[in-house]
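Pasting in a structure now, in structure tokens, and then I'll have a few things to ask.
The complex is shown incomplete by one protein chain, all other protein chains being positioned as in the whole.
Order of writing sets the labels: A and B. Residues in every chain begin at 1.
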Amino acid sequence: MENLLIPVLLLPLVGAMINGFAGKKLGDKVVSIVGIGAIAIPGLLAWLLLFELMGMDGEHGNHLSLTLFEWIHVGAFKADFGLWLDELSVVMLLIVTNIGALIHLYSVGYMKGDPSYWRFFAYLNLFIFSMLCLILGSNLLVLFLGWEGVGLCSYLLIGFWYENSDYAKAGKKAFVTNRVGDFGFALGMMLLFALFGTLEPSEINHALEHGLPTGMNPKMIEAAALLLFVGATGKSAQIPLFVWLPDAMAGPTPVSALIHAATMVTAGVYMIARLNGLFFHAEFAMHVVLVIGAATALLAATIGLVQNDIKKVLAYSTVSQLGFMFVAMGAGAWAVGIFHLMTHAFFKACLFLGSGSVILAMHHEQDMRFYGGLSKFMPKTYWTFFAATLAISGIFPFAGFFSKDEILWFAYASDRGHPVIYVVVLAAAICTAFYMFRIMWMTFWGEHRGVPEGHGDHDDHDDHSDHEGDHDDHHGGDPVESPWTMTVPLIVLGALSLVGGFLGVPHLLGNVAGHFPNLLHDWLHPVFQYSEVHYTHADGLEWGLMGLSLGLALSVWGVTAMLWRGKDKLTHPLDKVPAVHKLLWNKWYVDELYEVALIGPIVKFSREVLWKIVDEVCIDGTVNFVGGVCKTVADGLGRLQNGDVGNYATVMVGGMLFLLLCLAGYGLW
Amino acid sequence: MNIDLDFSLMIPELILAGAAVLVLLLDAFLVPPGPSQDEGDPRDITLAVSVLGMAIAAIWTITVLWADGTSRVSFGGLFVVDAFALFFKEVVLIGAGLSLLLSDAWLRHHRVPSAAPHCLMLLATAGMLYMISAGDLVMLFLGLEVMSIPIYCLAASLRWDDRSIEAGIKYLVLGSFATALMLFGMALIYAFQGFEGGVATMSIAAIQETIVLHDGPLPGYAFAGGLLMLIGMLFKISAAPFHMWTPDVYEGSPTPVTAYMSVAVKATAAAVILRVFGGPVLEAMGLEGLLWGVAALTMIVGNVMALTQDNVKRMLAYSSIAHGGYILVGVLAASPDGQAGVLYYTLAYTVGNIAAFGVLVHLSRQGHEVETFDQLRGLGTRFPLVGLVMTIAMLSLIGIPPFAGFFAKFAIFKAAIGSGFVGLTILALLTSAISVAYYLRPLVAMFMTEEIGAPAPRPELQPRLALAVAIAVIATVVLGVMPDRYLDWAAASVIALAW
Partner (left out) sequence: MTLQYLPVLLVVIGASGFMAVMLLLNSWLGPKPRHAPVMDTPFECGSPMLQTDNRRRTAVKYYLVALLFVMFDLETVLLYPWAVMYRELGLFGLVELLVFLVSLVVGLTYVWRKGALEW
């Protein structure tokens, strides 16, 4: 059965190669079939694997593992290219392959007519392959391979329309920012190897099952966990490395949905869950995770409040929601974090795809001030988007309600949580509801405002004229609903946003409904059983906090209705406090801060010291010196090499006599 | 007079010799005198016989003889078949077989009206195999002559080209000189064996035993004898200061012959040095310090001189000198690791070099020899596959992972450090760094510069040449990506040399 993992892993790679090498000649239709098939078949196989795992009944959890080949054996260092599927990775596998398949289908409609259609699908398939390496890798080196692979694909896809230099720059920014994190990750990995002598997460967790092994310095564990978390902040866009993700929205919208919302950016969360044993014993590192997660959640949510670009809002929302997941990780609520990762994949993918549908209908206009009243024109997009909005805002019984509420509860009740964190995260949740309903009001409800003449295609949000495709016919007319290839994924994801939460009903609610089990929590229990964090049990308080957050979310909806219902003019309440609005509009000036504090000095240092002194004087000087010496020597020796056989024989005899003399010297010695 | 004569051990050599005779007869009766004809070229038949002979010999070596495993001695100690010999025979047969395939394309381009080069290559290869299997100095010398004389002829095989003739003559004169020195050394060593060892024999094993068991320093004439024998082999491996012939001969010889000399002769010489001077012998003879100096000088001269060349073949000649130096570092290490490193190195060097020469053969025509860096300009951009092959070959020769050359150098340097030759290893690393400069020059010319003048015509693809180059490139990559198996193989082979 574990052999099924091979097609699951390799089909996307095969697809990427077919599309990458032959896609141009195959035509769009074949490219679509290959591209979707390469992800849909693994998606189906993933279910088979799930059932296989469900059928197994190991005492301490089940797994399927497989060694593809011996990769590196150097001295004590041994890393096989192995695959490892357990309860945790199968959840990720299902999310990535199935949501991935939906988004591939959506891309068929969205990318229609793009001249580089084949390239897009090749990249997407390659991304899926890398992501599967990341998820299924039996040791951290394979995981790291995937980790770098998804980073590369992300770079390629952000800069997919590289003719636009801004897009290309956004790709570069993402790549460079991720390098910083990857550096930490690599260091953390080396430290782990030094500590445990292995890079297999299963072995590391096993070693830590019953507390720290004797003689191991807890500070080293902390250091390793912190270094790995640095990697996670890069990949999962947390403070301080979150700046790349909003810019990454330059990529085509399906990419934003797949990579920058549903899958890749959750890699950091997955990595922490994978190494739960390590983080469990690194209490300080967990505090850091908690605080960073909470701060990111709030900071990003506040920025989201004032943005007008629909994808920007969703991007900051993603950063914020990832912050929620890290709060769960930091509080030791591993299963809850994975639960939120899953529901977020449903509703955020739905939101991004919905926004893509809107953007296409609006001829690549991304500014919400020109939207409005779209519910009449595109009902399918509207209803699915609405469901996802309710989910992310935490309205019962949508998916986000269950997962977000549990995070809030554990932020408060876990031994590793804190009431202050709870308050911060709650504030972030309120902001979330606000900016989401703001999108609803500005985009779908009210009157359609439309794009004024002389705007739109010339707007800097989209000057990729080739990309208009067959939607050009509708230009100037009313927005129309997208084709079925785009609406079907929306409907599926919208439905999942509605019902997905029932996979992880908290015990509190489950008990009310007659012992409805927390399916996901029970399923993941074997993975996290040795890292359980103690938390307060207080049913009354939990009911109260649940009611509070639900009430707040609903009242935010009410507030937005009061602000914008039936109004012609779109005013923002923060307009009255221009200082705050400006601060948020400029994203807390984080980019500018980096510019002044880091990038400027680094550029200056590089130019003045590294370039002019180290490079030109030291390195070039040394190289030129060595080269000069070599040339002189060669010229001298070259004079001997004059083509005269007699001369050559003389050199030979001379050499021989010299060596004989040396021997004689030895003898006399 | 009862001497065991186990001809079954000699089957690869006999096949090669038989194929040579057959080729000669076929050439005599099928190829009419006069200029070559394009239609129904009988050279196809002689090439088939030659390649088949090489292939059967190689397969026989690797299957029947290797499978038997044990070391066997026959012909009264003249002929030794052990794992060590079989490894080198395989390397030589691979190098020779691939050169043969290269030579076919070259012969066609240059309309050489005879299949004599095939026959000569078969004979020379048979000589190499005899040298590798020699258990006795007489056998060694016979093998040396059987190898050398056909190669002199091969070097001069482009009879109407002055440079080829010059190469042949130079090689003949200097080679005979080196052979004479070696013969003199053998005589002195024989004398030593007769005086000190009790039994007058030319058996290598017996002589080695006498040398190692000898108390105190060896008498002067034995020293001198050892040194002269070593010089004979250093000449063949083109170590400085016995390297002077190399650039002229490599440049002047037909390119496939250059490829053949650079891989097969060098591997054979390395095998003989390891066989005769391996283990504790070098140290017991007191030649260690001298070889140290020779290795250092070779690496410096080879790498530094290669920097200033304008001709790719000449550059590769100096590069082959430098690689001879690295091989000597492995010989010096004297440990099983070092010996295994030498084995692996010759294999890696063989395939990398064949690929590089293959590119030159592919691009050359009669009247349009592509030999200088200027002639390579822009060709990598125009013919990306050719550029890729050259890139892989050069990177492997530099020793950049993941290509074969990296692990080859790594194995040798590691063994050298393990045996305490830290200074020499540092020198080897430094000279390797220098080598980057000249190995990148063809790549710079091919990819980063524009062609001068009218674009050269697209060379037609010769399937046999393509096969040889493909094998070489794939081997270069496989040896680099999955070196373990081949390193293990090399390590298993040198057990036969153990003391």
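Keep in mind that, in the parts below, contacts are C-beta pairs under 8 Å (C-beta built on N, C-alpha and C of every residue); 3 or more make two chains touch, one makes a residue touch a chain.
Remember, predicted model here, so these are calculated numbers, not experimental data.
Asks: Where does the absent chain make contact, in terms of the chains shown?
Replies: The chain that is not shown touches these displayed chains: B.
Asks: May I ask you to list the residues on chain B that touch the chain which is not drawn?
Replies: With respect to the unshown chain, the touching residues of chain B are 1, 21, 24-25, 27-29, 33, 114.
Note that only the chains that are shown with their structure count from here on.
Asks: Measuring centre to centre with CA averages, how many angstrom lie between chain A and chain B?
Replies: 53
Asks: Hey, which residues of chain A end up touching chain B in the complex?
Replies: 73, 626-627, 630-631, 633-635, 637-638, 640-641, 643, 645, 647-649, 651-652, 654-656, 658-660, 662-664, 666-667
Asks: Give the list of chain B residues in touch with chain A in this complex.
Replies: 169-170, 173-174, 177-178, 181, 217, 220, 223-224, 227-228, 231, 235, 240-242, 244-245, 247-248, 286, 289-290, 293-294, 300-301, 304-305, 307-308, 434, 437, 484
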